[in-house]
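One protein chain is absent from this view; the other protein chains keep their places.
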Amino acid sequence: MRQISFAVALNEALKEEMRRDPVVFVAGEDIGKMGGLFKVTQGLLEEFGAGRVLDTPISEAAIAGLGVGGALVGTRPVIEFQFLDFITIAMDQIINHAAKLRYMTGGMVSVPLVIRAPVCGGIGLGAQHSQSLEAWFVHVPGIKVVMPATPRDAKGLLKSAIRDDNPVLFLEHRRLYAATGEVPSGDHMVPLGTAEVKREGSDVTVVATGRTVSLALAAADRLSEQAIKIEVIDLRTLKPFDMQTISNSVGKTNRVVVVNDGWRTCGYAAEIVASIQSECFYDLDFPVQRVCNKDAPMPAAAALERSLMVSEEQIVAACSAAMSS
Amino acid sequence: MRQISFAVALNEALKEEMRRDPVVFVAGEDIGKMGGLFKVTQGLLEEFGAGRVLDTPISEAAIAGLGVGGALVGTRPVIEFQFLDFITIAMDQIINHAAKLRYMTGGMVSVPLVIRAPVCGGIGLGAQHSQSLEAWFVHVPGIKVVMPATPRDAKGLLKSAIRDDNPVLFLEHRRLYAATGEVPSGDHMVPLGTAEVKREGSDVTVVATGRTVSLALAAADRLSEQAIKIEVIDLRTLKPFDMQTISNSVGKTNRVVVVNDGWRTCGYAAEIVASIQSECFYDLDFPVQRVCNKDAPMPAAAALERSLMVSEEQIVAACSAAMSS
Amino acid sequence: MCLIRAFEREIHVLNKDGLVSGTAHLYIGMEAIAVGACAAMADGDFLTSTHRGHGHCIARHLDPARMMAEILGRSDGYCRGKGGSMHITDRSKGVLGADGIVGGGIPIAVGAAYGLRLMNKSSVVFCFFGEGASNQGSFHEALNLAAIQRLSVVFICENNQWALSAPFVATTAGGSVAKRAAAYGIVGEEVDGNDIDAVFAAATRAAGRAREGLGPALIECQSYRWEGHSIFTRQEIRQQEEIDDWKRRDPIERCRRKLIETQMASAEDLALIETEVGAEIARAAEFAKSSPNPDESSALEDIYA
Partner (left out) sequence: MCLIRAFEREIHVLNKDGLVSGTAHLYIGMEAIAVGACAAMADGDFLTSTHRGHGHCIARHLDPARMMAEILGRSDGYCRGKGGSMHITDRSKGVLGADGIVGGGIPIAVGAAYGLRLMNKSSVVFCFFGEGASNQGSFHEALNLAAIQRLSVVFICENNQWALSAPFVATTAGGSVAKRAAAYGIVGEEVDGNDIDAVFAAATRAAGRAREGLGPALIECQSYRWEGHSIFTRQEIRQQEEIDDWKRRDPIERCRRKLIETQMASAEDLALIETEVGAEIARAAEFAKSSPNPDESSALEDIYA
């Protein structure tokens, strides 16, 4: 099968959905002529024109309002925040409006809105350009949260997100854009809400999200040298998440490591740990391990940055610890 | 000892700290002449004048910036959001600035800022006036989070928050303002970061926050009729939280119920459950139970609202379940 | 206008009876704005409303009975009791929703106008907000975006002189919302918001320009709220004199006088209307009171994530 990059996969998803449905439009900063900071919207302006590819002012609250209002009257906006960190300016529109309007109106309206944003550090941009705030959005009822790990899933999930009738936050790890992988051509869809076992194993379950999936797979390779068999689950959709796939795996392995590269405290991994301890309590032979970014703003200096981020080594160590008893 | 209300206790804390330290000032909407929607700032304008009691425009981002900038030059702002829901407009200032400036500058500056806001539903104001978003702030490194349950703690914790050199989010449950209790007069302080065992017991540990503490105490009363002895821990400070007090208790009871009236998924209780399962795994006889508000925006109708909120009955049921095995 | 006033008076009564679920912000004194502006709306136009939204809904011909049911938190309300006073919505009548967030509806109006243009509709979006909201960042971002994109939005600032306890001049620099239009290179106009004809004329002009593709306009309507900020926040810090002064400029009385003077209507015609309004409100209250509370199971409906 052809190999394309994560960024190109997203770009294909946008193009295909925009061709399919004339009320899909994209809006954000520098997404038009420039094609977006990470090239995800490249070529859209040329193909679909300025009406459907809107270069906005630097006005994050208005961008979000554009999405909510556009969705309310029947279009399907795909808005972009240049970095997820900037969504902090638009939280009212997203949390108090996009996420609540369907419920608050007793189901009268819906908000088919996709919000795309790059997340995470690792490129030295410092504390205001490195946050992965998925836990916030998972916490608030009314918004689905998606985080693909591979080009294939990136394309299929984005297409599903655009066709979904409710708000979807679509998070793209900055260091994945250049990653390549096999992606079916044509109308390839991945449903929201389903995890995928990316590697089977019987000793330890690693539940991972986004870029940490590849770290987990690498860790699994290393551990296989010691004959430790790791099962790697890629959640893909963080909310609603696929508890069944997790439970099935834990029933087999009895040991779990949860990996997420947001902050640890009150982070996404905490929810997964809490759900596992509640649903799989009697299956567990060892405390569920959390491997997360350390609880600190992201420093600019590369060495410091690295020291705070989830690494393959930490996953290996956590799996080994889980096997120790 | 004299009995005063939660609102009066907060008011006393503000007055005393403003008398003690001339660089403490308060700012927010309707806090001056009106004394705040819940009367917490009553009388301050008269005593301290408009320079130190600022009625702001409806500009939440600017209110937060006022706090950050004021703190940076050496004053000690206490800003109020009329409802915590409105902080969504000011998240950039709070998360990207207040919480990060000390770290980002390598410790050069600090931000002695207190952010006060009422939280939670229960008075029919609907989905945009009922949120308890503590989980968001606990997730982000760089901000302390406090949630008192009694007038005594309200006063002592607010005074400590104002004297703290770092940003503190101080959350006041709307339905506690009128609650009365004993409050020492004079310079009564409660240190941040320490939980309090509000009732001792040996069968089940209930870890509670804010208003759910009184629900937990009521539940404990009911359960004592069945000779079930509940230990109730009031966390008081949600971050940094006092894990030692929790562990000590769990070591004794081996059964835990965590109660928080934010949303369940990725909520504050998830962190407590995850921490307990990691620190006290071998002490646990039964899965830690989470009792939280249900995952839905808050509806306006009273009956619906009630059905989503933590209740005494749910705590009783969770404790009974924990005793069942 | 009479219907709005009678509606709000009834909310007062229902509240005294402890029947209102939560809060309600009454529109009494400002009726000419909603009625004047909405009269300029065409089929297919939309509006965004505010926390003080009953007037806009009634002016858009929403059913007072279902509105009242919503305010009482009943299952026949527009939002099945889940919204309450601050979230009444009827998409089919172009009401995209009242809003509990001051300034929250402004960017949504802009988004709606953008979406409508994308679908090749010539509809106009009427965006109501208070003068207090004009100090929100959302006002600025939304007006700039609407202006630069020449979107069909009529921004209608209801300047009732107070934002909760805050007097206009103490919180709003420059002393004029209408003049802020110049910052965005759009038309700004100040009108007497108690003069229904003036409001209608300004709104009609603005909507007409928008339909010609000339972009948004900002209309500041000077008016006053007669009642306390809300039934939940009744503490009054305004001077009684000021309130009385504005009551003398009653928009309904003024309209009534004009209709009679210009012989558009007789006193009898008007009395008849009052009677009909009274009957409609009585029916509405009856309907609302007898509407059942929503079933608890509905609390978890419309949750998808």
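Chains here go by letter, A, B and C, matching the order in which they are written, and residues are numbered from 1 within each.
In this section, contacts are C-beta pairs under 8 Å (C-beta built on N, C-alpha and C of every residue); 3 or more make two chains touch, one makes a residue touch a chain.
All of these numbers come straight from a predicted model, not from anything done at the bench.
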Which residue, B:7, B:78, B:104 or B:232, contacts the hidden chain when the whole complex is considered? B:104
If the missing chain were put back, which residues of subunit A would it touch? 29-30, 32-34, 37, 55-62, 85-86, 89, 123-129, 294-297, 299-304, 307-308
For subunit B, enumerate the residues touching the unshown chain of the complex. 23, 25, 51-52, 54, 56-57, 59-62, 64-75, 77, 92-93, 96-97, 101-109, 141-145, 166, 239-240
Could you please point out the subunit C residues that touch the chain left off the display? 135-141, 143-145, 147-148, 170-175, 179-180, 182-186
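By our rule, only the chains that are shown with their structure count from here on.
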Could you tell me the distance, in whole angstrom, between the mean C-alpha positions of subunit B and subunit C? 36
Per the centroid of Cα atoms for each chain, what is the distance between subunit A and subunit C, given in Å? 40
Can you work out the whole-Å distance between the CA centroids of subunit A and subunit B? 30
Subunit B touches at least 2 other chains through residues 61, 85-86, 89, 126-128, 295-297, 299
Do you know which subunit C residues sit against two or more other chains? 79, 81-83, 87, 99-101, 104, 137-138, 298, 303
